[in-house]
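Here is the structure we will look at.
The other protein chains are all here in position, but one chain of the complex has been omitted.
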Amino acid sequence: MNAAQVPWAAWLLFLAPVSAILIGMFVVRPLKPEWTHLPILASCAVVTVCALLLLQRVLMGGSFDLNFYRWAGVGSWGVDFGLRIDGPGVAVLSMVAVVGSLIHLYAASYMEGDPGFSRFMLVFHLFFLAMIGLLTANNYVQLYLFWELVGAASYLLIGFWYHKESARKAALKAFLTNRVGDFGFLLAILLIIDSFKITHFHLLYFLVARATAAGHAPQFLPAIGLLLIWAACAKSAQFPLYFWLPDAMEGPTPTSALMHAATMVTAGVFLLVRSWPLIAAVPGLPDLVAGIGAFTAVSSAIVAGTRKDLKRILAYSTVSHLGLMMLALGLGRVSVAIFHLIVHGFFKAALFLCAGNVGHAIHQPTANVDEVGGWRKALPWTYVFFVAASLSLAGIFPFGGFFSKDAIVDAAMERGGLFALSGLLISAGSAFYIFRMLFLTFHGERPEQKGLSAHPHESGSGLLAPVGLLALGAVVIGAARPVVETLVAGGWTALPVGIPGYAQTMNLPGSTEIPGVALKALLIGMGMAALGAAAAYALTMVDAGWDWRWRKSSPALERVFDSDFGWKTLVDWFARGVSSLADFVGRVLDKKWWDGAIEGSGRVVQAAGSLFSDAARGRLNEALWWMAAGAALLLALGAAR
Amino acid sequence: MSGAVWATSGALFAVGLATVVLRRQMLAMLLGVELMVAAADLALVRGACRFMDPEALAAVAVVLAVAAAEAVVGLSLILRVLRSGRGLDAGELSELRG
Partner (left out) sequence: MSLLTSLWAVPALGAAACALSGRAARWTALVFSLAALGLSMAALRPILVSHGAGLLVEGGASGLFGISYSLSADGLSLALVALTAFLNLICAFASWELEVPAGYWAAFQALAAAVNGVFLARDLFLFYVFWEASLIPMFFIIGLWGSDNRRKAALKFFLFTFTGSIFMLLALLAVVIAHQRATGVWTWSLPELTGTDLGAGAPWILLALMAGFGVKVPMVPLHTWLPDAHTEAPAAGSVMLAGVMLKMGVYGIIRVALPLVPGAAAAWMPILALLAGVNAVYGALCAMAQTDLKRLIAYSSIAHLGFCLIGVFSGTAQGLAGAALLMINHGVTTGALFLLVGFLYERAHRRGLSDFGALATRAPRMAFFFGFSILASIGLPGLNGFVGEFMCLSGAAQSPILFGGLPFYALIGAIGVTLAAAYALPAFQSVFWAAEGPNSVSPKVFDLGGRESAILWTLCALMLWIGLAPQPWLATLAPSLQGLVR
């Protein structure tokens, strides 16, 4: 296949956002910034259509992977950029396109009137473009490029309301934490180039398979795997690098919905999917991934149940679900992981936008459980959408989440041991926190009854329609599972490589498994979810004061949860340590000691000079003394010979 | 006997040097310089006698002429300095001005 045969849908996938941004920035923004969303929404529509067309194409066997140009190369070292349209990529791309377009629509209404509206829409769309690039990259360097671009867009969007100090700090924290992860990614890429001489996924899979089959795996493969996992942990907010995500809620709600729920944070999981042949080739690494995922999922689900800010509950929920995806991946159920990624995108985005609507109702960017309550009559539509999305999240049949989440729990149960336990805990935990949020916001006492005043009103259609569509998606998406499985299963072998024996060497775990809906999963998963929901009901509706009572009675416990079991405190210490080191090096070591020493040596020379400059002061008598002394010395020397 | 002239010359030179270095008054310093020149002359004459070298006597003539010229220049400079009213103390005169 050559460049001329690339379907126009693939070209448009990039051309549309690029032209929308350029038109928006250079034509619309100077003239009428309020209209910036128009070219951008048009581009979203085009991208969605293209993504779905490419999805159809891949389902009919039309995957392709093509290099377009040599980005950089010297001698035998070279990196090419190109396009890879294959099953996993196009599956996630479709979700990103649909969910992304709906959130763009929401953002156009939500951010209306904000002085930075134009800037927001442009950076938002730049992020969208970067995400598209990330999902269609055909080699690690190109993926890294879009990975970092996504991070930069995230920085600009979290810090969008930059006059708020909390937003500035959150943006910096997010970027720096991601940079720390990217440190691992960069090293991994360097080691890949060192070991394999290429970064192209396609060829890499073949080389790894061949090397491991022959018994001599490259020396650095474990290190590469670990570093890639490290990078994924930063981007997908897993332990130990997850702490930036809750603070990232400082950004406007559309940002939180799109980036920190549906798309950017899933990039880490996607990276691991792309890297799975490398990671699976190292014994123990898949278990590490599963372990990290399980641990993060459980611990953040617990913390989510204690948060008071609506968006923060959802943030921890996102961390938890990303942990679920990692768990699925680690257990070898790659297609289930991707499917959960897609489903999660729908219901989490819907939930975030509902939270945004709740906040919008009281003219705030977000809302606290103390300020809300009993609003199911005041915000009827938001309530309906919220319930639909929550049921999906909790994994209740037949809502979408059931097909993905319970499949993961099923896999965990099958594995047994700690994984099984964590599967059960997550089922119960996620139901608990989401129903707690539901009950506290839409049921229970209204703020007036608690002594606060609030006049919530339902949002306009501009803010409701996208949410509704997303909630609908969250409900019905379960039907798409067979499609996703087909796409993922062919993900690594659908592309002809032209290397003899390629298919035989690709013995990848998880590429052909298709777990069905087991009755066991139905009962156990839903049973735990019901347990969690019941607990939430008991602790919010029946015993309405419990939520604030435990906080009052043990503030130490609250501090434990606030600091994420102490991890946030440790990270703060580390950051302060680095800062102090920098201060020491920059101010003391460099300026005072080293520069001081050099300037001191200069002063020594100056002092020596001034000692001798006395001789040149022009005083006749002193000069004569020196002369006489010199003459005497010469005479003595002469006499001594 | 043979060493007496050398000793005298040396003594004269030392006195002259001492005068130059230790005295601060310009005229005295000039006197000291002249003493040193005279001592040099004496040594040259004795040398001419001792080593039968007529060129040394020629050197004496040259030195005498140079000493005279230098005395003229020195004295006129001292007069200038005196006329400028800055006194004849060599310690004070450390800048070339006027």
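In this document, chain identifiers A and B correspond to the written order of the chains, with residue numbering beginning at 1 in each.
Assume contacts are C-beta pairs under 8 Å (C-beta built on N, C-alpha and C of every residue); 3 or more make two chains touch, one makes a residue touch a chain.
All values derive from a computational prediction rather than experimental measurement.
A.B. asks: Quick one: which shown chains sit in contact with the chain that's not drawn?
C.D. replies: Those shown chains that the absent chain touches are A.
A.B. asks: May I ask which residue of A:V542, A:A582, A:A608 or A:A631 touches the chain that does not appear here?
C.D. replies: Answer from the full complex: A:A582 touches the omitted chain.
A.B. asks: For the chain not shown, which residue from A:A20, A:V141 or A:A232 touches it across the whole complex?
C.D. replies: Result: among the candidates, A:V141 touches the missing chain.
A.B. asks: What is the set of chain A residues that contact the non-displayed chain in the whole complex?
C.D. replies: Spelled out for chain A, the touching residues are 69-77, 141, 144-145, 148-149, 152, 155-156, 159, 162-163, 165, 168, 171-172, 175-176, 179-180, 182-183, 186-187, 190-191, 193-194, 578-579, 581-587, 590, 594-595, 598-599, 602.
Heads up, the rule we're going with is that only the chains that are shown with their structure count from here on.
A.B. asks: Averaging only over C-alpha atoms, locate the centres of chain A and chain B and give their separation in whole Å.
C.D. replies: 96
A.B. asks: Spell out the part of chain A that touches chain B in their complex, as residue ranges.
C.D. replies: Counting only chain A, the residues touching chain B are 617-621, 624-625, 628.
A.B. asks: Which positions of chain B touch chain A when the two form their complex?
C.D. replies: 17, 20-21, 24, 90-91, 93-95
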